[in-house]
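For this view, one protein chain was removed and the others were kept in their places.
Coming up: chain A.
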Amino acid sequence: MALNIRGILGRLRSRGAGPKLKRRKALDNMAWTYFPRLKILLLVVGYAWMLCLPLKELSRGIYIDENALQPGGVNTNWNWGDVHRADSYLSELERLRDSNATSIERTDYISLQFQKLRIPTSIQNYTFYTRSGPIYGSNAYAILSSPRYSGAEATLISASWLSRMGDGDGTLNLRGVATVLSLAAFLNQYSLWSKDLIFVISDGYMEGMQAWASAYHGRTQSNMHAEPLQLTSGMIWTALDIDYPGHSFSHLGIFWEGLNGRLPNQDILNSFHVISRNTGGVPVLLHDNHDPNDDNWRDPLPVSWLPSTLGNNGRVKDYAYRARNLLRHVTYQARGHPSGIHGLLHQFHIDAFTIFAVPATGPHGFHTLGRIVESTLRTCNNLLERLHASFFFYLLPEPGTFTKIGNYLPSAVVISTAILFSGLRSWVQAGWVEVPVPASKEGRAKGSQVVKWERRSRPSLQAVLIILATHAWGVPLYFISTWPTPPRLLALACLCSSMLLASRFIDKIDSDTRKIAPIWMLLRSFNLCFASTVISATSVLNFSLAAVLAVLLGVPLSFSGPTDDVLTSVTLRFAYVLLAIFWFTPAWNVMDQAVWDWEFLGGYFSPFICMIYVPIIWQAVIVASLTNRS
């Protein structure tokens, strides 16, 4: 049998392979020459796309995807009698507040009210063991069994004792609690519920709901003791958290961001929007941001800097408003910090959000809120199957509109592609070296330098080990982030300088760069490729986090590398270190909250920053500190 290898070794001009080879060479050359421009183009497109996200053109009006929901299709029966009942609950609660009642006394009172309504009720005590001592609390809850079905499914209505005002700053949610109690009495009268109704009055802010939801779903954690629940029901599908801190309200705000950036299904939010507008006649806000046409509109910062003609322009105002909504969303989602106690439920596959009655002098109160919640519960009650999976990916720039995934995801992915291409270029660059050739006579006469490209080897193992070491170095960084500020900053400085010191030793690895690629090129290549992968993988899990990473890392990494100029190099390294550790400085009070979230709620933001984000920048610092060999 004759052997036939289908590669041919031929001269460049040989007839068969010539044109194809030429095309390939031309393509290679073109890719190499135009590459820097392509990178800049991708970066510009990516960053511009980020800036365009608030534009009206990228979003569209909301619609209801699940036909079974039928929002606002029922007559509501909540009336002034129920409002009166809520008022009397409120005055009792106020009495408890004024007498400085302990949480046990409060839950006893609440539980007693459920008993009076003949709804099965129970109390759950819990303890959180924090660094500053234990936090005790107790939740009251009641389960109204569905008169029509077996109780395999349930809807949750909750109110926390502390309102979400100022992230649980101590404002009481008395009217929210009163609403839930009064709703329990009201909903008990009807036999149309196809799902069990669970009423939870949780203690504290996040702690109570964390203890309750963990116990309900059989989760334990070492720093929390939560009593097991005596009453349980089936799987919870939807949950409404009612937060009503003022004495009346003009708008209802929705808070929907959950732990680790999880979002509820958009259909639930859309239904609430429709019901609130049509049934209750209350305009809906995203978070508590008023819109520009409202009296409560506060001039957002960027607009007040602009000349007044621009600042008063409708489109500019509109853009600023939508941008502010999105930024607010990013601050919650990127940090993975729940914007209300509903955020603890998404991990259990529950579509939950908080209805926040934005404090105002009027005109709405218990009467409107009760009708809206009643109608929303009827809509939840209609659900026959899980809401569709495609409705979990959205941005809400404005009430009543949303941006779909195809319109926002590419912004982060394009930037990550630019980073990826820079990394690949570094890899190619590492594989070849330019060698001057003793010029021929004609060449010397023309005075042109003749060079040729030679291959060199790319030992990857060392670079991979260095990268792994920087990520391992993130573990001490995590422990440092749990310390109080002064020692924390000191230890941070030590860790960062250890990176600069390490680069002294890494610099010694390079030997003959004619034969072996310099270490900085390999390191840079892997650093960039890894960063790009992290951004694209995160983008489907938590878009805000991916966007923040893309914006922060895009330009700094794409243009990283050693420089010959000492001053530039030092400035660059300083800038990188700053970019790495600004989260930890007291000015950005992010890490304390993030560490708390990780320890008690399981939010992964702080380990992510310590073990992925900072090490990626450290790698860039090492690259920038190495000697610029080519």
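Keep this in mind: a residue touches a chain if its C-beta (ideal position, glycine included) is under 8 Å from a C-beta of that chain, and two chains touch if they have at least 3 such contacts; residues count from 1.
Just so we're on the same page, contacts and distances are computed from a predicted model.
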Unshown chain, UniProt name, "DNA replication complex GINS protein SLD5", "Ribosomal RNA-processing protein 40", "Trafficking protein particle complex subunit" or "PIG-U-domain-containing protein"? "PIG-U-domain-containing protein"
Contacting the left-out chain: of A:Lys39, A:Arg262 or A:Arg371, that is A:Arg262
Omitted-chain contact residue, chosen from A:Leu21, A:Leu38, A:Val74 or A:Ala469: A:Leu21
Of the candidates A:Val358, A:Cys529 or A:Leu572, the residue in contact with the absent chain is A:Cys529
Could you tell which one of A:Val435, A:Leu541 or A:Leu578 touches the chain left off the display? A:Leu541
Contact with the hidden chain only, please: which chain A residues? 1-3, 5-12, 16-17, 20-21, 24, 262-263, 347, 349, 386, 389-390, 392-393, 420, 424, 427, 457, 525, 529-530, 533, 536-537, 540-541
